[in-house]
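Structure incoming, see below.
With one protein chain held back, the other chains of the complex are shown just where they sit.
Chain nomenclature is as follows: A and B, assigned in order of appearance, with residue numbering initiated at 1 for each chain independently.
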Amino acid sequence: MSKIGGNFLEDFHYGDIIHHAIPRSITSGDASMFLGLTGTRYPLFCAKNFANSLGFESTPIDDILLFNIAFGRTVQDISLNAVANLGYAEVIFHSPVFFGDTISSQSEIIGIKENSNKTNGIVYVHSSSFNQHDKMVLSWKRWVMIPKRDKNKTIKEVLPKNIKPEVAVKRMNIPGFLKTNNFNDKDTGSSLRWEDYHKNDEINHSRGLTIDEASHTLATHLYQNDAKLHFNAHQMKASPFKRRLVYGGHVISLCRSIAHEGFENNLIMTAIHAGTHSNPVLADDTLYAKTVITGKDELPDHQDIGVLKLKLIGIKNQIPSSLKSTYQESAESKIYNENVVLDLDYSIVVPKGK
Amino acid sequence: MSKIGGNFLEDFHYGDIIHHAIPRSITSGDASMFLGLTGTRYPLFCAKNFANSLGFESTPIDDILLFNIAFGRTVQDISLNAVANLGYAEVIFHSPVFFGDTISSQSEIIGIKENSNKTNGIVYVHSSSFNQHDKMVLSWKRWVMIPKRDKNKTIKEVLPKNIKPEVAVKRMNIPGFLKTNNFNDKDTGSSLRWEDYHKNDEINHSRGLTIDEASHTLATHLYQNDAKLHFNAHQMKASPFKRRLVYGGHVISLCRSIAHEGFENNLIMTAIHAGTHSNPVLADDTLYAKTVITGKDELPDHQDIGVLKLKLIGIKNQIPSSLKSTYQESAESKIYNENVVLDLDYSIVVPKGK
Partner (left out) sequence: MSKIGGNFLEDFHYGDIIHHAIPRSITSGDASMFLGLTGTRYPLFCAKNFANSLGFESTPIDDILLFNIAFGRTVQDISLNAVANLGYAEVIFHSPVFFGDTISSQSEIIGIKENSNKTNGIVYVHSSSFNQHDKMVLSWKRWVMIPKRDKNKTIKEVLPKNIKPEVAVKRMNIPGFLKTNNFNDKDTGSSLRWEDYHKNDEINHSRGLTIDEASHTLATHLYQNDAKLHFNAHQMKASPFKRRLVYGGHVISLCRSIAHEGFENNLIMTAIHAGTHSNPVLADDTLYAKTVITGKDELPDHQDIGVLKLKLIGIKNQIPSSLKSTYQESAESKIYNENVVLDLDYSIVVPKGK
């Protein structure tokens, strides 16, 4: 019989490479579901003619939808029993994925650490996704808290090496065909260019999106992420949360949808530098978001586009303008404000010039 | 920075033409979502072979799905901050839209009126949607209540001219290719023809559909209608409704689904003459509907089909047969019964003869 119930901490071994099962063709049906679940408005992913105008042969898959489906492949092996998804780093978008493409994922175990409570620990993975032509389309590192099956089992610890705090601009992949000479402000509703943004600018986005149990489970199922804590209310009654937890990737999807406002000319996402799910999100929470511009980069080979580095702060049940600090003010070490649910550093490409 | 938070009454100017952002390709994924959200049963929109039998080259988009997506384009500029969507008129379906087509919308401001409370007013727009070949596919007028940013700001009023109480038959667009010689009752389940309907006939439809928070938000997100009052439960707690309001277009979708019963041979919708969202709808409300046949029209150029003019009354939490009047009986002026949520006059095409 195959392994019933997923892996526990002692099942992971440093250096193992796991080929995740269930390749997945991504279709226009997935894109429609993603629209319905997030209300996202980036036209590259919902308007074929706009995609064509930028040089894309057909409509690409939304970066975050791709991330969630690629990530979903890994859950059965890595995080089916996860207590929490602690962080991401070095998420790199290598190549666009189009309607009809089939992706599969693999993960290398790059670190294992036991927590002092001896009941759980942290597994670090380096995951990659490939399309049907074996071309890498996405790669990322993440670390996740996993319970032990047997508290008394000894865990061989290996700390992860070399997790970079950010993805350097030279590692970012801009599609060779991308062109902006036919880019039309009317399609995006904004005339803002790379030059109009300034480091440390902050935008408090005005939308708030309330999460319902049915919508977060629908999203998480779509990605075939089957981590139990998102779906099983009966089991979660005994948890500290008393109910199903919202998958962090859905929180990212919603915050990115909210963060469209002010960044309407976002063309593609190139990288997620770092991501933390700083507090749990439950159904009935309303998500808000703010964005801080943390950097601006030129692209040596592209005169018509530039990179913006952004910090996206997701906030629950509190409007962004009332959030005094991302962190708790009294705390000595940096503890996130209890309403801050997401801290995501990422980079996007926007047009330059006028 | 682009405008954060949407337009207020003082941002609109008579005669302005607004090109709405975010063109949208409509796919079979959208059609599936629409089916799932409404249970609608008109076979033209869910059965390729039936569509072919009527002369359509492929499956067209459901009229109301098209309306909702086309309308959705306009919300960011027109009604992001709307208090209420007050009415529609002259909604004309110009040309069918097919899976894969990309539509975009524009609006002309045709009227502005301040309310006596000085805190809000009414904006009248004439909107049009076009496909990727710049062919007009849909046009409509609507008026919407918009708050003022600054109560003391003076508003230049211009009343809208020439909003017609109905769309004349000669303005209706019947696709040239539409033919009924292969029309088969077995596909629709009804042998009823245009001749079988009589003015003032009433049908109390038997279905009732309960709305859940997740389903109305999923629908409204799909249309990229991002009016805040549909999505933000945290903000709506302070409203008189205490919770998210259901988008009126979703109410239309559900009532049209219910109104299939008795009109199974509905081929296409040609026009919505007038529409009023007469009372708010909230999640957990159950929608019922009744239809009154208010007119019958011949089409000079089409011997095989005829037009039925229908009044669709949407009712919440009350079965249609128990509704004595659409209006409150005691009221001196016409005030809608508190359970009447929709009053929609529209015309459809049905086959003639036997």
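One rule holds for everything that comes next: a residue touches a chain if its C-beta (ideal position, glycine included) is under 8 Å from a C-beta of that chain, and two chains touch if they have at least 3 such contacts.
All values reported here derive from a predicted model rather than from experimental measurement.
Only one of A:Ser53, A:Ser79, A:Thr217 or A:Asn265 touches the absent chain when the whole complex is considered: A:Thr217. Checked against the full complex, the candidates B:Ser28, B:Gln224, B:Thr276 or B:Asn337 give a single residue touching the omitted chain, namely B:Ser28.
Within the set A:Arg207, A:Arg244, A:His260 or A:Lys311, the residue that contacts the chain not displayed is A:Arg244. For the options A:Lys113, A:Lys228 or A:His302, the residue in contact with the chain missing from this view is A:Lys228. One of B:Gly262, B:Gly275 or B:Pro351 touches the chain omitted from the figure, and that residue is B:Gly262. As for the chain not pictured, it touches subunit B at residues 27-33, 35-39, 41, 43, 46-50, 59, 186-192, 196, 201, 203-210, 212-215, 218, 261-262, 264, 284, 286, 317.
Residues of subunit A that touch the chain left out of the display are 1-2, 4-6, 19-25, 27-30, 32-33, 76-77, 100, 102, 104, 132, 212-215, 217-222, 224, 226, 228, 231-235, 244.
We take it that only the chains that are shown with their structure count from here on.
In this entry, subunit A maps onto subunit B through a rotation of 120 degrees when their C-alpha atoms are superposed, rounded to the nearest 5. Our note on geometry: subunit A versus subunit B, Cα centroid distance of 36 Å, whole angstroms.
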